[in-house]
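For reference, the structure I am asking about is given below.
Here the complex is missing one protein chain, while the rest keep their positions.
Read from first to last, the chains carry the letters A, B and C; within each, the first residue is number 1.
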Amino acid sequence: MPTTFDLVVRGGVVVTASDVFKADIGIAGGKVAALGTDLEGNRVVDADGLLVLPGGVDTHVHIEQPSSGPAQMCDTFETGTASAAAGGTTTVICFATQMRGGSLKAAVEDYRVAARRARVDYTFHLTISDPTDVVLRDELPTLIDSGCRSVKVFMTYDGIGLDDAQLIRTLAAARKAGALVCVHAEHHALIAYLSERLVAAGLTAPKYHAWAKPTVVEREAISRIVAIAEVLDVPIQIFHVSGPEPAEEIARAQARGMKVWGETCPQYLTITAEDLDRPGFEGAKFMFGPAPRGTAEAEGLWRAIKTGTIGVISSDHAPTRFDDPRGKKVAGENGPFTKVPNGIPGLAARLPLIFHEGVTKGNIELSKFVDLIATRPAKLYGLFPKKGTIAVGSDADLVLFNPRAYQTLTNAGQHHGGDYTPYEGREVTGKVIATYLRGTCVFENDTVVGAIGGGSFVPRAPYAEIEPRGVFPIPFDPVTSTVLEDKPKLAAE
Amino acid sequence: MPTTFDLVVRGGVVVTASDVFKADIGIAGGKVAALGTDLEGNRVVDADGLLVLPGGVDTHVHIEQPSSGPAQMCDTFETGTASAAAGGTTTVICFATQMRGGSLKAAVEDYRVAARRARVDYTFHLTISDPTDVVLRDELPTLIDSGCRSVKVFMTYDGIGLDDAQLIRTLAAARKAGALVCVHAEHHALIAYLSERLVAAGLTAPKYHAWAKPTVVEREAISRIVAIAEVLDVPIQIFHVSGPEPAEEIARAQARGMKVWGETCPQYLTITAEDLDRPGFEGAKFMFGPAPRGTAEAEGLWRAIKTGTIGVISSDHAPTRFDDPRGKKVAGENGPFTKVPNGIPGLAARLPLIFHEGVTKGNIELSKFVDLIATRPAKLYGLFPKKGTIAVGSDADLVLFNPRAYQTLTNAGQHHGGDYTPYEGREVTGKVIATYLRGTCVFENDTVVGAIGGGSFVPRAPYAEIEPRGVFPIPFDPVTSTVLEDKPKLAAE
Amino acid sequence: MPTTFDLVVRGGVVVTASDVFKADIGIAGGKVAALGTDLEGNRVVDADGLLVLPGGVDTHVHIEQPSSGPAQMCDTFETGTASAAAGGTTTVICFATQMRGGSLKAAVEDYRVAARRARVDYTFHLTISDPTDVVLRDELPTLIDSGCRSVKVFMTYDGIGLDDAQLIRTLAAARKAGALVCVHAEHHALIAYLSERLVAAGLTAPKYHAWAKPTVVEREAISRIVAIAEVLDVPIQIFHVSGPEPAEEIARAQARGMKVWGETCPQYLTITAEDLDRPGFEGAKFMFGPAPRGTAEAEGLWRAIKTGTIGVISSDHAPTRFDDPRGKKVAGENGPFTKVPNGIPGLAARLPLIFHEGVTKGNIELSKFVDLIATRPAKLYGLFPKKGTIAVGSDADLVLFNPRAYQTLTNAGQHHGGDYTPYEGREVTGKVIATYLRGTCVFENDTVVGAIGGGSFVPRAPYAEIEPRGVFPIPFDPVTSTVLEDKPKLAAE
Partner (left out) sequence: MPTTFDLVVRGGVVVTASDVFKADIGIAGGKVAALGTDLEGNRVVDADGLLVLPGGVDTHVHIEQPSSGPAQMCDTFETGTASAAAGGTTTVICFATQMRGGSLKAAVEDYRVAARRARVDYTFHLTISDPTDVVLRDELPTLIDSGCRSVKVFMTYDGIGLDDAQLIRTLAAARKAGALVCVHAEHHALIAYLSERLVAAGLTAPKYHAWAKPTVVEREAISRIVAIAEVLDVPIQIFHVSGPEPAEEIARAQARGMKVWGETCPQYLTITAEDLDRPGFEGAKFMFGPAPRGTAEAEGLWRAIKTGTIGVISSDHAPTRFDDPRGKKVAGENGPFTKVPNGIPGLAARLPLIFHEGVTKGNIELSKFVDLIATRPAKLYGLFPKKGTIAVGSDADLVLFNPRAYQTLTNAGQHHGGDYTPYEGREVTGKVIATYLRGTCVFENDTVVGAIGGGSFVPRAPYAEIEPRGVFPIPFDPVTSTVLEDKPKLAAE
């Protein structure tokens, strides 16, 4: 062991998904080299009275995503990852998105170029909007092998949503190539029908966004993608679960032994449908999909978090500006909800919000907090143990966090490219004091100091978590065309 | 009261869905005029020692249905209703089927012509395969008003299956016009994918029919159509539930208060996937969709019948000949399962099979038997009290049934147009001795005596059972564009 | 058939649990002799515009029950059955109650003497409070054979509640002798503990009655008695289910195929815990056990009624006077809730209340109404088809009911021995116009005309409904000591 480390974080309370202990952290070569006491370093940071958390891993981040329409997301990698650093997040998984008719490979290549300006580490989900043979057979395996081991599919949204036949082919290809599939699960045709009917009735204000996407459309879509995953034996994660009713579908699948995991986001724990009904066009600031629900749903989500049905809390950062013709007002000052771009910024607010709602309010323990925002996401997406924990050999991605500091959330504090935060004025306990990426400070004194381009692409190796179970409803693996035994296996047996 | 009736059925034990009592039945003008003792009639039938049941109502019968391919169903109205009479069924609901691109109205008109040769009473479901505006807006309301108060939709099968957007429009139109919707619920794309993969792997024997359509495809589709029905508040019946797993989806909807009802068929209680694996091509005789399951599923179905989750047992009579190039062998002596026409004959076997499996084996009481095969179907489809019971004023549709007679089921005994019955050689307790349609004998001495054209179309008036509940997941009725209250109703409240 | 009947009820709409039809009813020898049209009788009652229902069967009626304490139920057979007649109920099942340390046989004999003054027909449950060998082995079989084919057990209440060992012995003895067991299911020790703690805290007003008996005590007790019944294979009915949470326990047992049935009472559909909190001591008027819940529970009960989990609605008539030192005020003007006698009068209000809440409000159909208040109770307790329906051969127990009449419920209208009704002032649609017992009028023109002693004991023969299933968790029938197969049957198989 070196007697002198590059950097020592001294005297903090280290929190992992399992442990809480006071120790110095010795960092060398950008990695955690030692945990102990009285460590010495070339540089020493005093963490006395602070928690030292593993850098947040946010597995659901929309940054600089190309758009086919006039509305644009307002974060580049430069601004988006500034916001990440400010929020204690050191790794983001963004979405390399195939345009319909286009190449997924090209999309990834373009996206890697753009991402070179990132201030924190990153990797990509592969969003497939057009699962042609070329994409699934030729491009996907190579891209997955190159380290992007997750595929994103949408069950709704024109231009990107897949139909069931496409979902099946895509999930089968993902499993074959060794990728986890993450899913935006909402029933497209019901949303389209309800939207059409509401608009036809002149009900176009932001509040009707929630009417057009009731919980039942989410429950249904989860039930459907679970069925597809069950036949194909593909591990899946359900994105942004909005309440206990959709969570129950996941719990039922888990109880059958399936590899189905749930994610939720801070907005479903803090924002309700009533926010959509704020005066004027303010409600548009709270418009995201699935739509916000109510406080009873938030309570149900906490129960699902405690039982483990939901194991990841990401931001679903998907920002557009509010007072901007390329943002929420793309269809005018009072555009119909169907034309308002979905999505809110949330990267920087994630840790404080979840700490406040979870730990301060007594819903969860400290270690569970770390598990939800760093460890479990890292494990599920193959970033672990490089990311997601504080252990010897892991990247020295660290957050100094003051659990007792009060702060009022403001847009300025988000350090993002947007002109608002839906959490403006919200008071929380817990504050990011400093963020370190591989031993280098990227945020301190309320200032982003991480260099543009300081972040790196993190290729993910194959990992055990997403291996299929080898269990099928029939004695036939349709992905590999293997007959498993010569007897139909029946459901009730 | 007339002192002398046209006909008296004397001394039998009358069974209704609620009662079992010994009485004479006095018939006048084709209707039950009196129940009492020592009734006198111009004709007297001795029913001593026999049960007198209401004529069976079979709400799921494919007869003389036009086909777009080379395979043909083998029953005309003449033969199909002969089989009905022989099986103690006096009312059948057949399917007036729109061809894709064609008119539903024309299909109904053609079908009414064909049905003039029926020997028992009949009415039609309206099968929609192409829900154009013309069909839904112009044709459907008139057809429903004319007495065909049920719409049939398929969620699978090329050429007839509807996608979700079509299902939504069709269900909305059905509700608006006052029709119940009955649903063939299986996930089309999964079946297509599995079939393709099995065939590609050379697995084409009849047994693979069950592999291509595992229970999960049925469970999924029920969950989906329930979600659609929930948003639209449309009462639906799920056809041919094959086991406890899909039944559970129905039970969950019912527990939420929804108007969702389940039907099953004798084949799911008596035939298993092992029958598909009989030597040679014999398995094709047992090929129907959803596919046969196992004995555990049959037991689960009986439990679902007892709790009321499933309330109707119909035949799904859908016969093609076996040894016939227009039947099961349309693709040759060993055609792949994907080319073999689905469906089996079952009209005549329904009552004896259910009596044997249900009453004789102690699964259900006599009144429940009558409820399942006559009363409940009649109520659900608006035929009651004209059909489905023995009460003053009801049609004198009666079955003299010997509960103690043993019989061996044979193809000849089915009196249908087919060349086989899947129940060949099966021994059952219980036998139809005679069948009366509106006071006229149509079957006795093992002989069909009902006249061709003796059956009549039964128009159905609007009926209470299928009225929507007026309950929606959001405060908006999308079918009528009515805002119900100015507050989002959230799932977990 | 006689050309002239003793009595003809002409022109009404006859309602059974399955049918609704217009017919005359011919009555001879106190029985329904014919249903038809234009029947002639020595006497003719005009029922034009009225429903003709089978006489109500109330399977849960406390009348003239001996008391060990100073409080006394206030109805004798004379007054109680007057109330029954006024409420359209022609058969009551009362409770012959063994005193602890006493003989069950003697209790029955005494009770038969008292019951000779009844104005409507009656039979007894056998309430066992002290299951000694003598009672279970010597007395019970004879009493059951004599026609009292149901045993009542309490899981709570000092002096009458049985412990688990006693419950097991009693249920086993009941099954062996061929009786159904009906159960008051609440967790005694929790109620005792909560009562003690509430009283110690000075919380003694009537409203705390509901606090001392939360739903969880009912849920627990049902789960427990179901387990006992499962091991012994004894059919049971759970009395007075108060909401969806306890109903769910019954539904779970039913879904496993068990013979477990649920009963509820009008009070759980119409009275809430808020009534217990009326000013002064008024709340005592609404005190019964299990305690009243809330409107959400009432809605949940209707759902459980619709799905069939709950199939019987009885009154649990258990009246004490309010302003009486032998009634609700036995412990003074403001006695602590623990000292106030439980129970309310309800015999006469049952049909109008259920008709109003059920049929008028659209929760249930007419036939279901009849099933709940007459047919199903009669079937479950072996009174059918003598009681509970209108069919040839059944007792001519008939109710002429005006479904369109409004009435305001009053104490005077209850015709009972009490000084109040909890339904005072409640407005309902539906009114009993006349009641006939075996062809004799016992109530008309708002006046009880049934003779004291006009009612008869109805012995019940063995009946199929309560036969055990022959299914056990282990391959051993402990009641008969029969080894069923030489292999342990395990739960998860």
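We adopt the following convention: contacts are C-beta pairs under 8 Å (C-beta built on N, C-alpha and C of every residue); 3 or more make two chains touch, one makes a residue touch a chain.
Everything quoted here is computed from the prediction, not taken from an experiment.
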Problem set entry | Among the chains presented, those that the missing one touches | A, C
Seminar exercise, completed: Among listed residues C:21, C:157, C:211 or C:457, the absent chain is touched only by C:211
Problem set entry | Touching the absent chain when the full complex is considered, from C:44, C:203 or C:405 | C:203
For this session: Return the single residue from C:28, C:231 or C:434 that touches the missing chain.
Result: C:231
Problem set entry | Interface residues of chain C (partner: the chain not displayed) | 163-165, 167-169, 172, 187-190, 192-194, 197-198, 200-201, 203, 207, 210-211, 214-217, 219-220, 223-224, 227-228, 230-231, 243-245, 273, 293-294, 296-297, 299-300, 473-476, 478, 481, 483, 488, 490-493
Exercise. At which residues does chain A meet the chain that is not included here?
Worked result: 1, 3, 14, 16-24, 26, 33-40, 251, 254-257, 303, 306-309, 365, 367, 371, 375, 385, 389, 391-394, 464-465
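The definition used in the following text is that only the chains that are shown with their structure count from here on.
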Problem set entry | Furthest chain, CA centroid comparison against chain C | A
For this session: For chain A and chain B, let me know how many angstrom lie between their CA-based centres, rounded off.
Result: 48
Exercise. Distance from the CA centroid of chain A to that of chain C, rounded to the nearest Å?
Worked result: 57
For this session: Find every residue in chain C that makes contact with two or more other chains and list them.
Result: none
